[in-house]
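Of the protein chains in this complex, one is absent; all others appear in place.
Let's turn to subunit A:
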């Protein structure tokens, strides 16, 4: 398989995180190939978001190693320059589109601020780049000049994606990034993501509990439960012939034609 030949762009080895007595993440190892798309699925509390937060440096791992773009990032950055460099390697889009933008800042200004942080572009060139990024995620100049309160959830999430991409990361983590959106907007954002991946070669680490979304976007799937990985493999194989009982349970929980909620069945009987 391709990803075994190519050097992985992100590698987690024996990652562990405890909060006091509670073990949130236990011995998680996975690799993400360049321009690949791997999904971590699992129910709430399975530790998948903690994994994402450790990769971007918002949580410090209790044990284990995180390597991104060939550089270790298990410990906090030691200098401002290293912090910025890490920002240019891995970016994240959060779940909640309503609090992920500064309510006082227009999307255009937010994206421009990131360009100022990571590049030495001139002001006119920065404005051009903001317009390019807006175009990439399908937002108009009018959207980029409005305040976040004037934008819908889907539009805000696209702003968050544009802002993350402004750093030109090699890896983009999408932490339940479409979960808060309704289905038609979800499809729009997923199309934007597929398009962006094709055009920029960014690798995705997709964190989700929604198997339908995962099937659309991921090449490989990692299934987490209670902080540990219970199953992994190519997306189609894991979803169509799940090996672990937990994966079968997750799959069985997805509403589909002919699906009857169990309570109704009991009432009939």
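As a working rule, a contact is a pair of C-beta atoms (placed from the backbone, for glycine too) under 8 Å apart; a residue touches a chain by one contact, two chains touch by 3 or more; residues count from 1.
Just so we're on the same page, contacts and distances are computed from a predicted model.
Visitor: So which of "ECF subfamily RNA polymerase sigma factor", "Lipid II isoglutaminyl synthase (glutamine-hydrolyzing) subunit MurT", "Aspartyl/glutamyl-tRNA(Asn/Gln) amidotransferase subunit C" or "ABC transporter permease" is the UniProt name of the chain that got left out?
Guide: Of the names offered in "ECF subfamily RNA polymerase sigma factor", "Lipid II isoglutaminyl synthase (glutamine-hydrolyzing) subunit MurT", "Aspartyl/glutamyl-tRNA(Asn/Gln) amidotransferase subunit C" or "ABC transporter permease", the absent chain's UniProt record gives "ABC transporter permease".
Visitor: Kindly state which of the options A:31, A:91 or A:208 is in contact with the chain not pictured.
Guide: Only one listed residue reaches the unshown chain, and that is A:91.
Visitor: Of the residues listed, A:13, A:147 or A:230, which one is in contact with the missing chain?
Guide: Of these options, the touching residue for the absent chain is A:147.
Visitor: Touching the hidden chain in the complete assembly: which of A:130, A:213 or A:250 does that?
Guide: Looking across A:130, A:213 or A:250, the contact with the absent chain belongs to A:130.
Visitor: What subunit A residues would touch the chain not displayed?
Guide: 56-58, 77, 80, 83-88, 90-92, 94-96, 98-106, 108-109, 111-114, 117-118, 127-128, 130-131, 134, 141-142, 144-145, 147-149, 160, 163-164, 167
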